[in-house]
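In this view, the complex is presented without one of its protein chains, the others remaining in place.
For subunit A:
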Amino acid sequence: MTVLQACEIAGVDIPRFCYHSRLSIAGNCRMCLVEVEKSPKPVASCAMPALPGMKIKTDTPLAKKAREGVMEFLLMNHPLDCPICDQGGECDLQDQSMAFGSDRGRFTETKRSVVDKNLGPLVKTVMTRCIQCTRCVRFATEIAGVQDLGMLGRGSGEEIGTYVERLMTSELSGNVIDICPVGALTSKPFAFKARNWELKGTESIDVTDAVGSNIRIDSRGPEVMRILPRLNEDINEEWISDKTRFFYDGLKRQRLNDPMIRGPDGRFKAVSWRDALAVVAEVIHQVKPSEIVGVAGKLSDAESMMALKDFLNKMGSNNVWCEGNGPSPNADIRSGYIMNTSISGLEKADVFLLVGTQPRVEAAMVNARIRKTVRAAQAKVGYVGPATDLNYDHEHLGTGPQTLKEIADGRHPFSSTLINAKNPCIIVGAGVFERNDKDAIFSVVETIAESAKAVRPDWNGLNVLLLNAAQAAALDLGLVPESGNSIESSKFIYLMGADDVNLEKIPEDAFVVYQGHHGDRGVYRANIILPSSAFSEKEGTYVNTEGCAQTTVPAVPTVGDARDDWKIIRALSEVAGACLPYDSLTAIRSRMRTVAPNLLNTDERQPAIFSYSLKPESRQEMSTVPFGTAVENFYMTDSITRASKVMAQCSASLSKK
């Protein structure tokens, strides 16, 4: 433990620029100088180990003079452009120069200037403002795992940059904006848009992947201005992925704001809610119950999925599922679809086996955890799947299920690594759900887990890494279709924000209702549009991949004439004469409690009780088709991110070809 950490525990806050608790110690800003008894000079508290009997003085004239001197040197070359700086108001240098700085400068020469670097469409650089704390360099090499940023030159010629002219290609690059103590690295999409004291912060949950990162939505009036991470040690620590941070401009584009009906000429015409619901109710009574199909989208909250399932069940159909869960999902045994190790538990693992998953694009925060473990504990990583770029050392074992078979039979060299591991961790990607031989693959994986003793009372290392925010809650609520190919024979399809279902498979004469917030793929086929609110505008429960239920909080008002998802289904049920028995959020949640009580325990991870051993044995034949990639483009995975301009720029300039 260092002196600075000891002081923090004792409740004394020492000013610092370069020190960051999650990064390695650099000790180059000298702001944290303190006086230690029997030491001739003030010491940098962030780098000095705390020793027994040490007497530390943080508020002596010597310490104050040291800080004032350091501030003077830092401000010597720092431009006086706070009024036009985006960091203004939340700048460490600004705050600390007010607190510890001198009231006048003695510097009369010209200030140094540094050429700005182009780090891509997300991070704006004003390198003259940089104070060389090297937090961003350490973040990039240690946590993001890219060697792009570095320190060039010495003395007053010292500057941060990419060694050659190139972009920062990391899915976590946005975090350097947060850790930069000054305005050298700021958000490009947010540049000159707002001041931080004008913004209203709402603590919410991210829905672009299955991790459920904790975020703060900063809004001004009806507009989401930016998204920042919120500390949650169990899920995202204090980082978020670039997609989470920058997709918010998609919330303002391509929005559906009025109920619309497609006329005979193929064009949509805005109608009132009354007429729209009446049309849907009339059509749903004209088809056979078995021809009704409901698909929940990847951004659906648990409340609306509950309402959709209850409504379609009342109409006599049981063909309702959530996209991404495949044709025959296993919803019976919870350990078969959540991350049993828990995200923070991954740090205890010493061997990873990734099966058909590319965590770097599927769940960037889980990937950061794996990288942390690999760095801290030298954990070994074996990977089965198509060639991919993981930002840590890994062994590419093979591309298809036959490699798994070899590991299970003990014929593969990696199987001895797994067997000798103390805490082996197997992660199966949710892309496997879409395969026809998914049961066979899971049974092979279970054999591997058994031989490696991955599932024990004190350790559960058999995991599934989900792809979408809605998946876990959908399986908890039992959204399982009666038959795998009901969509081909359907006459009435209710798409609740589902854009990635096989729209081509829908028969020509089927009536498609699209309830959602963005005009995306589903709208092209829809006969009627019911506009709903996005995650930033409603209160909804989401379960993340480790089985932790969290709720979003409305940050901005809904757009146009849109309504909350569950309200639309509740209203439709009444118009259709099959009224659902709940009409408030509390009532629908008590209905959810009877189905899946874990959804009500928010912010608390609910581990699965029964292990896979209860599952009936599968007699499926395993095919030899290699595993595919579940996420083609990290930056564009759902209707909101596909509508975002920033995400489009990112995928054009940053995704690897």
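Keep this in mind: a residue touches a chain if its C-beta (ideal position, glycine included) is under 8 Å from a C-beta of that chain, and two chains touch if they have at least 3 such contacts; residues count from 1.
Criterion: contacts and distances are computed from a predicted model.
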Chain excluded from display, named as in UniProt, from "NADH dehydrogenase [ubiquinone] 1 alpha subcomplex subunit 6", "Bardet-Biedl syndrome 1", "tRNA (guanine-N(7)-)-methyltransferase non-catalytic subunit" or "AP-1 complex subunit gamma": "NADH dehydrogenase [ubiquinone] 1 alpha subcomplex subunit 6"
Taking the entire complex into account, which one of A:75, A:549, A:571 or A:646 touches the absent chain? A:571
Among A:81, A:409, A:434 or A:583, contact with the omitted chain is made only by A:583
Have a look at A:170, A:533, A:550 or A:598 and name the one touching the chain we're not showing. A:533
Determine and list the subunit A residues touching the chain excluded from the picture. 272-274, 533, 557-558, 562-564, 567, 570-571, 574-575, 579, 583
